[in-house]
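To start, the structure itself, in structure tokens.
Of the protein chains in this complex, all but one are displayed in their positions.
After this line comes chain A, so read on.
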Amino acid sequence: MSHPVLETRELTIRFGGHAAVDGVSAAFHAGTLTAIVGPNGAGKTTYFNLMSGQLAATAGRVLLDGVDVTGLGPAARARRGMGRAFQLTNLFPNLSVLENVRLAVQARAGGGGDLLSLWSRRRDWIEIAERVLESVNLANARHTPAAALSHGDKRKLDVAIMMALEPHVLMFDEPTAGMSVDEVPVILDLIHALKAEGTRTILLVEHKMDVVRSLADRIVVLHNGRLVADGEPAEVIASPIVQEAYLGMPARTTVQDLASPALERAHG
């Protein structure tokens, strides 16, 4: 088997005495999409923050392309190809939609140190940013300030900013949360397309089980900061420990009782 692109070894962070992420070891390979699931407070977003560098680990290690990046900050990890979309929308509110994405293109090109030329003369950066906006159906809003977008459009812009970095590791933190029903497919199609390229390593925190089933090659389950299951979607969903941990109820209740209609249909 090839070397993992991203790997965590006994990754732990404690806030006071509480271990929010507790000794999680997992490896993620190129061309795969892994869904990370678990009840609220299981430590999914904290696990993401540890991998992308927003939080510093108390113990354990993070390896990116075989290199130990545990001591590096988020900027350094981003430059090594780690892209992150955020659960709570995280934009440049008073800058235009286009500028939000253009800044990411500029970061990718390493162009921030240039004090003397004009940003507006780098047509190539602007064109790339416009293409990314088209891919998430935001091209029409390019001159709108990010703060004025609808909630769903903000989520799309958040994803677009990550895409513009052209990362080889993509981390989506509940990309469809709070989106209206007709907006969800745009994001899902995008993730599908990225997965179909077959070269990227995609991590997805998601609550909607139908989304997880349709996208994931593998599911990692966190519960109380610990990794409690890791494997093929079908077997993970069916395992009793997951039923209890993820759904927080006795194992005899089936997943279908709480899953979305699409999942029920899939199970007939």
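Everything that follows uses one rule, which is that a residue touches a chain if its C-beta (ideal position, glycine included) is under 8 Å from a C-beta of that chain, and two chains touch if they have at least 3 such contacts; residues count from 1.
The criterion applied here is as follows: contacts and distances are computed from a predicted model.
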Q. One chain is missing here; what is its name in UniProt, given the choices "Cytochrome bc1 complex cytochrome b subunit", "Branched-chain amino acid ABC transporter permease", "Lactate utilization protein C" or "ATP synthase subunit b"?
A. "Branched-chain amino acid ABC transporter permease"
Q. Which of these touches the unseen chain: A:7, A:22, A:99 or A:206?
A. A:99
Q) Of A:14, A:29, A:61 or A:122, which one is in contact with the hidden chain? A) A:122
Q | Contact with the hidden chain (one of A:114, A:127 or A:235) | A | A:114
Q: With the missing chain put back, which residues of chain A would touch it? List them for me.
A: 52, 54, 73-76, 78-79, 84, 86, 90-95, 99, 102-104, 106-108, 111-120, 122, 161, 165
